[in-house]
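For this depiction, one protein chain was excluded, whereas all remaining protein chains were kept in their positions.
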């Protein structure tokens, strides 16, 4: 895509619509993060299209002063795929919730990812259906008590990153609502990546699933329970910056530098661009308390995108085609004259 | 499930319906393999329910002298989940094609797997839509020329095993139509496994995608291009039984025993029961020519099943419940008398 | 509680409680309604939630309301306009003033009427009362916030917790005005907050403070009394439409002696049906929250195949998604109840509002000739009976059936006399027994034309079903042209024959009259009230309200023939009217339609009927 001069501030992306999320909802922060990210991207404002399904999170497009489409539940990936194919010159963003993307929208979601169509999917994961007032989602923790699971769920939750990689995901990153800087940096990277990029943002629903991420993201302990990965950098974390991830056979292991003989050299260096998904899979699957939860860009690998190839294939065929218009077509092949 | 005396032969599972697949279609062999497997299982015949979607492969239930349901395109996983939940005492099998399971049926497929409901899914993968006469499927190789891709597809195919593991798959095995013994053994193991088991069977469609698996499965070279994994056994393959898989950092490597200093000790031992999916993911992703393609039971790990837990949860609640019938319910909670 | 001497006797009263979403107005309304029910009034309630997303505090978009009408006669609607509005903030006043009867009473929290809140609510001046032109209403400003704070002084509560008790102050006021004992509410608080004695204390203090405040307040005297209604003796409970639907299905499952399975996906305003059933593990319910609506119905079809009493619940957009699978249920002739709680459409439409516009979809929304019976409930509590009826038809006639309710019924509630299950008929499932000789899956009984049901697991009955056309006896796939024509006719006739098993259409009012009002489903309360009032005025009018839609009852033509004019009233553009036109072409149908996401008002109905009578 062609790029222009920076000319926007976050404010330019605010629409005139009153923001209607609950006070304290994590969605507000994510909205801020996107509005902060876009000015970094140098696209003209009219080239953005924000497309969502249904859910609290999916109200998002109304709050963006860009083109927007608040569609129907679960179908945003398909609609966004159509929009991007129809006009590859647009910067297309899908906004979706854990229910919207992974319950009813699961099929379109994995197929968009498989096709590697160049859209940016921001997945607001609050592990609950917010808009319908608190039923469990496919991401709710095992045993969650919700309105439809009064005795606790009996379902194993999806781990979004794992499913995405299983669906041939080429770009996966994780952030959380509270970290606007991290989110906004990741959104910029996601937009710059060619192909489907999925960013899971852990988001707090104050009303129906308050503090679901607290164990990991609570301010107290956060530094010891999360790791923010950066491509090319050592996998180091912790309040004191002395913990790290090392390899133990085929598994990952948390070690403390300077203890049990571990030095910084033993710590793995993050390679987001490795094609083989093995290690990335382990990283997305890390769960507290055994591991810190991984944030940042976990996987970012290059591959042909659907929209580019569509354009190229059409151009290649047209370059040598005999049929240039419908009249040509109608008169092509077997015809005969009646006189 | 309770077990009975063996009392059946393959013939007992043949229905009176004329088998209507093309002569030479790989489906015939898979039918044979299932009819050979069932007598090993000791269930009474009436406890089997075969449930399919739509596709050539999905005609399968008609040919089985068991309960059967030839449903609608893509929905077999959901229907089978309902049948199993309604009567956990049944042995429920889903028969599906690559289009049925992974195109239109993708969402139900990954959710059944995630829930780990105890059904056996046999996925006939011919990398094409057979019944509709030859359009590409989500599993068709990149660049495939088909009726809907006259200039070659521009889509990255799913690798079923990878998607299944990404969806929290607990049992995944791979076989091919030509190997009735292998298929039948795997079907028996799949049935014995508690939880969703998915068996991908590489199947040849002689009419619309002939020889799509030939490069790997062609008789000539097959032995050097596939590896049949067995739990607890070394990962050895090749015509001469001297090739094997070893670890190279975080990656797999094909080595020849006795060459470059490799001995049998360097060869990995297959552990299908390892919970961490990292290595299993690498195994399902092995592609010729870099690697041999893996067959056999690649992953088989234990986890709570949806149907068991549903039964247990109901039993636990009922054990102490005050409400035993609808009259109790109607009279429970806040009521008042009008006199 | 001392009965006040100067209490004014009223026939019926409508109160609307309104405030911010967080103000607890639904609870306040419910508690007041329950107290009134306990007192012996008949009543009807309806909550008016804000649209899906909680708007910022203090804005009109975030206002939540709850209306209750109670009376000493039969009460069939929650009332068009209210006599009393309780408004907890300026936004609540603004949003609801249109629903107050001319000259009605407005009690509001005067502490919240300060400039910031007034501006937030979108008033242009600082005097909302004047701006709204309601100076001559009975305006009662009450310093609710401040008095609430005072009431709990010394308990050491933080401000937020204190303000959460405001609603109890309002409730206290209203209880005083209508002479309702506080005991019921106090009991409720004690049960609800068992583990938080502080909360109990605080709430009780505030409740009583409100009561006492009202007593000392001149503006409120005289107090009112709505005498108990003369309602049938018995044990009562409050029932909302969704709860009644869920329970009616449970009743059918019990009477059919089949385990219950519900496969469903949450959607407003149908979600509570799933939620109610998910609670009922005690009754063995298998509730399956599916990944989407398609899986909702497909798991249910799978469960029906396995021999369970199978149900799926949804609202309009979800029913659309179920269309394809509905056809499979038609073709496989499996029993299945589809509950559709209608909301405003098309598309996502107005999800929290009521409408009757899914009738066409229920009747025709499938490929091919795909007949499905359709019935509709008409009051919150009769959802129980029609859910039961749907279950009975499904199982006995071996067919999917669609039960239509709507947002108005679903969320509305009314007192319900608890029946005994022994009053309900058995449901006889045509299950094939083990050992049945020469059984054929698609052979059917002569009368109902229902096929029989063989459960997987039964030895000797192994068979295969599916979505392809079936041989009319063996059920195997058949491409035979004549067989297809016969099966098409059979499926059609099977649904038509249900008419032999349902009660006749009954009419409210005279057997012959100038005007027959026709309605169906959730409009019954309003139509009934309007027609009753016209009858009291001596007008020549009657009401034929439909619960059975496909097939129509057998006596409909005979009923219609007795009236000079027929007007079909619906919350849509005339879907039932058109359905009548094609089924009973011999009559002329006038239409009265409203598509505002709201129920009819009795007033507008009466006006319209009067006009028709004069023409």
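Annotations for the structure displayed:
So that you can tell them apart, the chains are marked A, B and C in the order they are listed, and the count of residues begins at 1 in each.
Simple rule for what comes next: contacts are C-beta pairs under 8 Å (C-beta built on N, C-alpha and C of every residue); 3 or more make two chains touch, one makes a residue touch a chain.
Everything quoted here is computed from the prediction, not taken from an experiment.
Just so you know, the chain we are not showing touches A, B, C across the whole complex.
Of the listed positions A:28, A:42, A:70 or A:231, the one in contact with the omitted chain in the full complex is A:70.
Residue-wise, the contact with the chain that is not shown comes from A:339, picked out of A:259, A:290 or A:339.
Per the touch definition above, the residue from B:91, B:135 or B:184 contacting the chain not shown is B:135.
Considering the full assembly, C:327 is the residue among C:47, C:327, C:391 or C:551 that touches the omitted chain.
Looking at chain A, the residues touching the absent chain are 15, 17, 44-49, 51, 54, 61-62, 64-72, 75, 78-87, 89-90, 107-108, 111, 310, 313-314, 317-318, 321-327, 329-331, 333-339. For chain C, the list of residues touching the undisplayed chain reads 51, 315-317, 319-321, 323-324, 326-328, 330-332, 344-351, 353, 355, 357-358, 360-361, 363-370, 466-469, 479, 481-482, 484-485, 488-489, 491-492, 572-573, 578-579, 581-582, 585, 588, 594-598. Touching the omitted chain from chain B are residues 18-23, 54, 56, 59, 72-74, 103-104, 106, 129, 131-133, 135-136, 138, 147-151, 207.
Here is the rule we use: only the chains that are shown with their structure count from here on.
With centres defined as mean CA coordinates, chain C is found 40 Å away from chain A. Chain A and chain B have Cα centroids lying 29 Å from one another.
Chain centres here are Cα averages; for chain B and chain C they lie 44 Å apart.
Residue positions of chain A touching 2 or more other chains, listed in rising order: 104, 106, 138, 151. Touching two or more other chains at once are residues 281, 291-292 of chain C.
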